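Every protein chain of the complex appears in place save one, which is left out.
Per-chain residue numbering starts at 1, and chain names A, B, C and D are given in the order in which the chains are listed.
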Amino acid sequence: MNTAVGQSVKMRSGHHQDYTLIKFYVLLTLVGGLLLIAAFAHRLVPFDPYAQDLSKALQPPSSAHWLGTDRYGRDMLSRVMMGAQSTIFTSLLLVGIISIIGTWIGVVCGYIGGKIDTFIMRVSDVFLAFPGMVFAIAVAGVLGGGIMNAVIALACISWPKYARLARGQVLSVKTMPYIAAAKMSGSGTLKVIFKHIIPNIIGTILVTATLDIGTMIMELAGLSFLGLGAMPPTAEWGSMMSNGRSMLQTSPWVILAPGCAIFISVMLFNLFGDTVRDLLDPRIIQRRGKGNETI
Amino acid sequence: MQQSLLEMRHVEISYGGEPVVHDVNLVLKPGEILGVVGESGSGKSTLIKAAMGLLGNQGRITGGDILYKGNSLLHMKPEALRKMRGPEIAMVFQNCASSLCPIRRIGDQLFELMEQHNQRNREKVIDRALDLFEKMNLSDGRNILESYPFELSGGMNQRVGIVMAMMLKPALLFADEPTSALDVIVQAQVVKELMKLRDEFGTAIVIVTHNIGLVSYMADKAAVMYQGRLLEYGATKEIISNPQEAYTQRLIQAVPKIRRG
Amino acid sequence: MESVLEVKKINKSYMGRNRKVHAVKNVSFEIYEGECVGLVGESGCGKSTIAKMISRLESVDSGEIFLNGKDIADASGKTLREVYKSIQMVFQNPVESFNPRLKFGESIMEGMINHGVSRGEAKVKAGEYLKICGLPKEFAGRYPHQVSGGECQRASIARAIAVEPRLLICDEVTSALDVTVQAQIVKLMKELKEEMKMAYLFISHDIALVQEVCDRVLVMYNGQVIEDGSTDEIIQNPQNEYTKRLIDSIFEIAW
Amino acid sequence: DTTEKVFNYGTMAYGVAMGNAGLNPHEGYSGWSTVRYGVGETLFKFNASMELEPWLAKDYQQVNEYTVKINLRDDVFFSNGNKMTGEAVKVCLENLVTVHDRAPKDLQIKSIAAEGQSVTIVSENKVPGLVNYLADPYGAIIDMEAGVSEDKNVVGTGPYVAVKVSDTEIHLEANNKYWNGVPKVDKVNIKSISDGDTLTMALQSGEIDAAQGLPYASLKLFQNDDRYTISSTETSRVYQAALNYHSKMIQDSAVRKAMAMCTDKEGFTAVLLQGNGSPAVGPFPDNFKFGGNAVKEVPYDIEGAKEVLESAGWVDTDGDGIREKNGQKLSIDWLTYTSRQELPLLAESVQASYKKAGIEVKVNATDSYKDFLKAGKYDVFANAFVAAPTGDPQYYFTTHLVDGSDYNRGYYHNDKVEKWVEELRNEFDLNKRSNLAVKIVQQVLDDNAYIYASHLKMSFVMKKGITGFTAHPSDYYEITADLDKN
């Protein structure tokens, strides 16, 4: 039975994979471009994003300042580009932290099981019980503002998700015959975890992490809105947006520029994550094939 | 010569443009049992799905025709085809438990089936179901009607599947590996029940299986499929005792034979 | 003859859904060098559980298991590694028994490397064992999903014999395969039996298949061994009611 | 005309966050709400030039340095019909000094005697500003017989009576027995709207008739629109930065001087506050006799600041644009908070202009600034403060400049200032007080102990038909009997 499924996956998915692959490469290019802009923002910016010139405050978009200037007369384009650096890299850092820590906890719990597992899962239950943003607000409130504190706050509430995910994955991988086979080959626990378990769960984790980048950009923006995010004058999209809020009617570019930046990058990361999932998860491809049969 | 019940003429099927079944010709008479064997992925299930009109979006019959009692199934309107599925043509799956909705009671799904084919008298339906359960060697029929599929064992589910297929006394029954998931002993029971059906109701059966012994036991005719083609087709005895194609020979040789001394 | 494996009164129960399932009850048997023992019985009767306990993938509730005269019922760590030099297992589902992210070569080499063979040597040997199992050595570079089920099962046999075990446990190694492929695998196993002088524990529910491969057979029912004897003897003259039913359930080709 | 006139008023200034929720003047800053929303009135009030005028009082006599006698109007009734007598005022003030947190210290009352329509107050020490203090909103006269209700409502003498009081809303109805005219509007609904954009859009959509505390960026929307009128006034709310003398770097007078010289007050007020503020010299605005240009400051001069730093030994040796001396970077921790929207703006503006002179500013704009204050972790603390809530300078000095005063966040100490403030405590002559105040402020400026950036211009924006609704420099009086809606 299973061999049949294996074969049919290969055959059925061909058609879809072509399409998904094209989508993947296009999105990969776009995401890559975004990351490059973020990485080299400090070199690429046309103006110093922090240089104030009050005489040029709140100028609408022009040939000199493509996205206009903010109320300190700073070039919006430069700030949005610089914001890519802080916003995207902060989100990446955050997602990196939670996915690594969470995954580790999950793997250990799932593989070892027993009392440790029960205990840690109860702890994660407690964290999960706090409605996400609320707890982040509370933690950020406790730690005070600042982007690093916002990261810590969001990390505090987000790790259980990965722990759960990883644990579930480990539990299902653990029962696979190839794990038994690896043990019978004389591989120790660490080797089994690193060579056989992690490579097989990492795909799911990566997809979730990619999809989470967008979420985290938004949550950071939410915290910034409450004054718990990045500190001025840091060019960070969320805080740029919430600082420019009152100018929506008078100088809309001040809020629209970072707003669109958030919108586009969240969208990009989400689409990218979706595509990667389609690509990595043969189950979904197979389901797709079947789906076409049914309706 | 009796009129043929099911006839496949030069049937060609492809999935998403990729041909998987080529030029299949079959004729089935009422009350006849056809055993289909062949390697995995050779298109056995596809053939049955095609006859049931359940190929789905990707699957296309690209050539030939399938006739039921002389009428083309391919040119039938979907609603007309639906009305045939059940009272005329029925099907038993490899895993009957998963062919039933997991959160509805078997009885409810049985009534739904009858209702959809205009038999609304509950009493009658229950009587008939209990009768069939009895025939299938399932004593506690009422209890089964009250059960959910997951509450029953594999063998019981399989027999429930057969009962549901037989409720409307179809003239033709497709069984796609109906016993592969079962234990040898239960498998033997289910096969015997299937044979009873033909004897009692005159139902023609197309049974797909990997078990040549089983085909030799129950089928009047046998078909061997290989890579989407009908390699051999004819009387079971003929094929088993005198296989023409290399694959068929290999297949028959591969069957472990028990030495009873 | 020297006994490779001796199982004495082993028991195992599982906590099923709120209910205790006594999967294996007081099972004892012995396997001698070069002998092939079949284990038959209906689904769920505890065959796989016995295999898992012998291979220490599952703990033993009570009882003893002697491998080459040493009790391995509680082996762990280093001793366990020694156990795996002597016992190997082939699984029912060949595709699932390979890490989908590793090439066959890597999977086959893993055991050898863990037992102290150098990488280079292991690589050469992996190719040889693939050949023994009827696969070209280029298969070392393929992934599990790139081959057919039969080929995959051959590779998994190659992996198992690569450490030259004294006992090979085969848990329904052919059930997931096509009939024709099944015959090929059985043939391979018979050949290996001749060549490598290994003992087999051959688990199956197909008694005809067991008769083809095995010298001796154990019939299990509901966690217990109900019959034990030479294959032909049991098939020709089953003592137990259940064994009789089992044999009667086989559809034979009516010539 | 039988239709009811309802005035809907959205304000940023009411609520728990402002410390003025409820109408009980004897609690925290709630008196501001009592007086602002026309429920209560004080014995004296300020006119547009912040001079004292009688309100519920007819006049007063300074009997001696410790005693003042206040004669009350005879025609004033509380909204429940009770007459405002000397006895009622006495009971009210006695309650004030027993329960309030600031009043006892301000007023230092020893005893109060009531006699008909007059009260005589004897103070513990000499309190030259006693009458001014009575004009503070906490001095609103309420009927203690009626007391304070569960929801913090009180019975006052003002043109309006509160029918519903909550943390976020006050509903008022006209007081038909008002002693000083007939309120023209029947109902007033005060709504606390703490979000600037919501406030703006609520006014634009017509949900509210007037708004207080609009973000500066929004004011533009109403400025050249004849559907709206704007009433603005300069207030004594000053944006100031206290330089922390406990910080080694700040102790360097050259650093303080350079900082003062690098503060671009013009740019800050004109561009960032968009004209809704005026550059400050000292703590008191122009409309005070002792305020505005009565004192002199160092001019905005970045080049000059560079020279000052250069000659004090602060030079940029490693080329990072920031000066160093003895291996220490000229880097300043600027502590401030965000609940006043102007403060982060000031911080960022300063950050840019200081940078030009080679001073790095690290902004810490946090609402947990109190923790940082306590820990002493700052070089500069910038805040907003109403410098002369009672029209008298002494309050600012005693809270900000003298040793150990509550808000002396820079730990400033100057013997001369100590001496002059002491003199001020005993001086009753207004002219002399004024001269002393100028001297003190000048000294502070010479020491560069505080940098005064700007005074807030407060604006009410209202729909065209609203009249009698004007911004007052004291920020105390909003809803009056004059308020009308056409």
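Simple rule for what comes next: contacts are C-beta pairs under 8 Å (C-beta built on N, C-alpha and C of every residue); 3 or more make two chains touch, one makes a residue touch a chain.
Note that in this section contacts and distances are computed from a predicted model.
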| item | value |
| --- | --- |
| Omitted chain (choose from "Na(+)/H(+) antiporter subunit F", "Nickel import system permease protein NikB", "Sarcosine oxidase subunit delta" or "phosphoenolpyruvate--glycerone phosphotransferase") - UniProt protein name | "Nickel import system permease protein NikB" |
| Touching the absent chain when the full complex is considered, from D:370, D:419 or D:432 | D:370 |
| Where the missing chain touches chain A, by residue | 122-123, 125-127, 129-143, 214, 218, 221-222, 225-228, 238, 241-242, 245, 248-249, 255, 259, 262-264, 266-267, 270-271, 287, 290-292, 294-295 |
| Touch residues of chain B, complete complex, unshown partner | 52, 54, 82-87, 90-91, 93, 95-96, 98-105, 109, 112-113, 116-117, 148, 150-151, 164-165 |
| Footprint left on chain D by the chain that the document does not show | 10, 15-17, 19, 21, 28, 101-102, 105, 167-168, 191-195, 197-198, 201-202, 204-208, 338-339, 367-368, 370-371, 374, 406 |
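The rule is simple: only the chains that are shown with their structure count from here on.
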| item | value |
| --- | --- |
| Shortest chain-hopping distance from chain A out to chain D | 1 |
| Central subunit by CA centre of mass proxy | A |
| Most distant chain from chain A, judged by the mean position of its C-alpha atoms | B |
| Between chain C and chain B, distance of the C-alpha-averaged centres to the nearest whole Å | 34 |
| Length of the line joining the C-alpha centres of chain C and chain D, rounded to whole Å | 88 |
| Touching two or more other chains - residue numbers and ranges from chain D | none |
| Overlap residues in chain B, where contacts from two or more other chains coincide | 40 |
| List of chain C residues in touch with chain B within their complex | 42-43, 149, 178-180, 182-183, 186, 205-209, 211-212, 232, 235-236, 245-255 |
| In the complex, chain D residues that touch chain A | 196-197, 200, 215, 217-218, 220-221, 264, 267, 270-272, 338, 344-345, 347-349, 351-353, 363-368, 371 |
| Complex interface listing, chain C residues touching chain A | 52, 55, 57, 80-81, 84-85, 87-89, 91-102, 107, 110-111, 114-115, 145, 148-149, 152, 156, 159, 163, 176-177 |
